[in-house]
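Left out: one protein chain. Kept in place: all the others.
Naming follows writing order (A, B and C), and every chain is counted from residue 1.
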C-alpha cells in the first residue's frame, strides 16, 4: 500500500487510512439481503473508521440462474434483484461527511460455473426497454454459465478467455429519506457498474444520513464499457474493503482515486447529463483542492480529461471523468 | 356525474363507481406530511372502495414561502419538499390491482395571497440544473405571491388573470419496496404535474403493494404545459377524491379518463422516452380493451393521437398521450 | 381575412400583408422536385413580396406507393424522399430578414385513393431506428391507401373518418451554405410536421441567403401529435400561400401566428432541447416585442404556455410553444 499513504483517505480520514479492526459479513450474518438503498432497515454491522470488512456477496441474480437452459424472465422476480450486503453503520458518520472505501480484494466464491451473463427481455443497450418503450419483439433469451478463477479469469469459450478484472458493480450510502432500488445508480453511488471501482481503488461517497449506511454487492468478474447487454460476468465473491470517514470534505457525487488519477462519477439520463455531472464535479474539485481557476480547469480538461463509460443500460447511465494526477500540479 | 356512470371505474370498480363513506384528512389528522412515496409509514386513513376523501393539502413549499422578499434557496430544506397527504390504505387492494381515483373537487384554502411561484437556482426548464450540470451562473431568485379564488382565478398582475384550472400535481400509489421522493414521477404516478389530472377526471394507478397506499398533494391553481420554470401556481387546498378499486385489470403506468378521451401517462428522461412509454401503453390499451390490432392502433394514433406535456423540469419528464373516445369504435 | 389585417405580417411586411400577383408552380413548371433545402439549385419562380403562389405538391413518396400490397422498403430510394417545390426567390430578401408565409388553402388533388400511410423498417416513434440503433427485428411493413376529400376527410375504415385538417409538413428557407435533406427540420423550418402549420396560419421563417429560397411540400390530410409511426396521411395537393417579406425583424427559429396565439418552433434531439429552444425563443419574443421582462415571461409561460408536439420521428424532433394573444397585454 504505497500510494495509498498519500491518498486523500490517508490525509483526511479519521483513521488516517490505517487498517483497523477486521469484520465479516457472511451470508448467514447478512441473513436477508436488500434490494433497495435506504435508511429503513436494521444495520447488519457497526464499525469504526478504519474497519476492514469482508463481505460474502451474491451475484446479481442471487444465484437463481443455475443453468444455460434457465429462462431468466420466468425465474427472476422484479424488484427483488441485485441483492446487497449491508447496511453497515459507520460510527461518527453524519450528513455532510464523506465515506472513503478502499477496495482491498475481490475473490470469487461458490461452485463452478460461478459466472453468469444473460440476455433477457426489455433490458440492455441495444434493445427496446421499459423506458425506450417500443413495439419491436424482444430478442430471444439466452444464458451463459461460465467458469471463473482469480488466476485464469473467465473462460468465455474454447478460444476466448477474459482476464479476471473484478470490481464492485453496486456500492453506496443510503439516501436520507428515500429507499432506491439497488438497480439504480445516483449521487450516493448504487448500481454504477463502473469498472474503475476495482481492486486497489478508493471510492469516496457522500454521507446523507447518520451512520452513512454503506451497502455493496453485484461484483463483476469482467465488464466492457457500457455493460452492453445489461449483464456483466456476474459472480458471488468475498469482497474486502477498508472503510474510513472524512469530516469537513463534503462531496455531491461519488469520487474515485487511484495511484494515477482522480475521477468523478455522474449518473443520469440522457447520457450527456451523466457526462456533464461528472465533468462539472471534476472542474469544481480541481478548483477547490488543486488551485485551479474553474474555467482554467474546464479548458485543461478539454485537452486532458478522460471518460469511462460505466453503464448504458441501468435506469440512469454512469460515466466517470478523470484527470491524471500528473496534471494536478 | 353523467359520463362517469359509463366510465371504466363504474364498469369495473368494486364499488361500481358509487360514492361511499366520506372521510377527511385535515392537517391535524395528517400530522406529519410525507416527502417520499413508499411503504414504510403508518397509514393515515383506511377506506373501503367507494370512499370519498377530502384532504387538506399543503402547497409544495409547505407554506414556507410567505413573502416576495423571501429567498427560496435559504428557506427550502431539500429533500423535505412537496409534502404529501397519506398514505391511505384501501381495503382489498393487492399488488396487480388498479386504483381508480375520481377527482371530485379542488378548493383553495388559507389566507391570501395563497398562491406562490418562484424561480430558484438549479431548477427549471430553461436553466442549468443538478442533472444538466453547467458552469453558467444561476438566474437571480424571484418570488411571486398571488391571490387566488375559485371564482376569479389567479391575479397575475393588474392586466393578467389566470383562470382557476386546478389539478393535482402529485398523486400516486406506493412502490412495493422503494420509497421515492415526492418530487419524482414514475410508473406509480407521483409528481407528474400534468394538468389533465384535474377536476372531473378519473386517474387509474397501478397497485404495487397491499392496501395500495395512496398519496396526494401539490395542487396547482394553474399551469402551462411543461411547468417551465419548475413551479406552477402552488397553493393549499381541500381536495376531494372518490376512490375505487379495480380487480383483474392490471396496468403498468397511470391512465386517465375524461368524458371525451382516454390517456396514458409516461415519465422518463430523455423526453422522447416519456412519449414512447405513453404511446406504447396507449397502443396496448387500444389492443387489449378496444379491439384494435396493435399495429393498427399505432397507425391510427399517428393520425389522431394527442400529446400533453406535463412537466419538463422534474427528475423525470411527464407526457400524456390520448385519443378521443369517438375514435374507439 | 379579419385578424390577418392586424397580424405581424400586415404590420411589418413590405407588402403590408396585401395579396399581390398570383403565380402557379404546376408539376410541369416545377419539373424536378428537390430533396434538400439548399442554395445550389436554379430557382423555379421569382416573386415580389405579396405574391400568392399555388403549388402542386407531391406526397412524401412522390406517388410511388400506389397499392396496399406495395413494400415501401423495396420501392423507396433514400435519400430521394419528401419531394419539395421550389426554390422560390423572393425579391429583396436578404440574410437577416424574415419571410412571412400565410397559408391560404390546401386542396387535395389526384386520383383516389389519394392518401397513403405506411409502417416501414427503422422509422417511427415506437421502433428502433438508424439512430436508436437496436438489434430487435423490425415490424412487418404495412401500407394503407385512403380516400380523401376536403369535404368528408379521410376515410380510415368503415367506422372511423378523420376530419380533413390539412397542413404543410415541410416548409422553409434555404440555409446559407448547407443543403439539408428535406427529411430534417431545423432553424430554417424544413420537415417540422407540425399541425399548426395549417390553413389560416402565418409562419415566419428566417432568411439566410439572398432571395430567401422558399421550399415547401409534404402536405398532410391529418396527423396526430408526434406523427407516431413516422408517416401521416400523405397526399398530393394544390397548396396556396401568400408570401411577404419583413425587414428589420430578424428571427432565429420559425415562428407562427394565428388569430388566437403566437408560437415559436424548435427542432432538436433529445426532445427536451426542442422544447427549450421553442420556449426560450418565446421568452425572448415576449421580451422584445410585448414589453415583458424576460424572467417574467419565463414565469408567465410556466402558468400559461402551451406545447404542441409536431414530430417525434424525424432526424430532429419538433415542438411548438405558444401563448394566447390575450395574455400579451
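Simple rule for what comes next: a residue touches a chain if its C-beta (ideal position, glycine included) is under 8 Å from a C-beta of that chain, and two chains touch if they have at least 3 such contacts.
Computed from a prediction, not measured in an experiment: that's the story for all the values here.
> Taking the full complex into account, find the residue in A:64, A:238 or A:307 that is in contact with the omitted chain.
Residue touching the absent chain, from the options given: A:307.
> Which one, A:172, A:270 or A:315, makes contact with the chain that was left out?
Considering the complete complex, A:270 is the one touching the chain left out.
> Kindly state which of the options C:142, C:220 or C:280 is in contact with the chain not pictured.
C:280
> Please identify which residue in A:70, A:97, A:227 or A:257 touches the non-displayed chain.
Of the listed residues, the one touching the omitted chain is A:227.
> Would you write out the residues of chain C that touch the absent chain, in ascending order?
These residues touch the chain not displayed: 35-36, 38, 40, 79-80, 130-135, 175-181, 266, 268-270, 273, 276-277, 279-281, 283, 294-295, 298.
> Which positions on chain A touch the chain that was left off?
Here the touching residues of chain A are 117, 119, 124-126, 139-140, 142, 144, 154, 156, 159-160, 162, 222-233, 269-272, 275-276, 279-280, 283, 295, 298-307, 309, 312, 317, 321, 327, 329.
> So that we can see where the missing chain sits, which residues of chain B does it touch?
The list for chain B reads 126-128, 132-139, 270.
One rule holds in what follows: only the chains that are shown with their structure count from here on.
> Roughly how big is the turn, in degrees to the nearest 5, that lines up chain B with chain C by CA atoms?
Rotation angle, to the nearest 5: 180 degrees.
> Per the centroid of Cα atoms for each chain, what is the distance between chain A and chain C, given in Å?
48
> As a quick test, compute the distance in whole Å between the mean CA positions of chain A and chain B.
34
> Would you mind listing the residues of chain A that make contact with two or more other chains?
If we look for residues of chain A contacting two or more partner chains, we find 132-135, 270.
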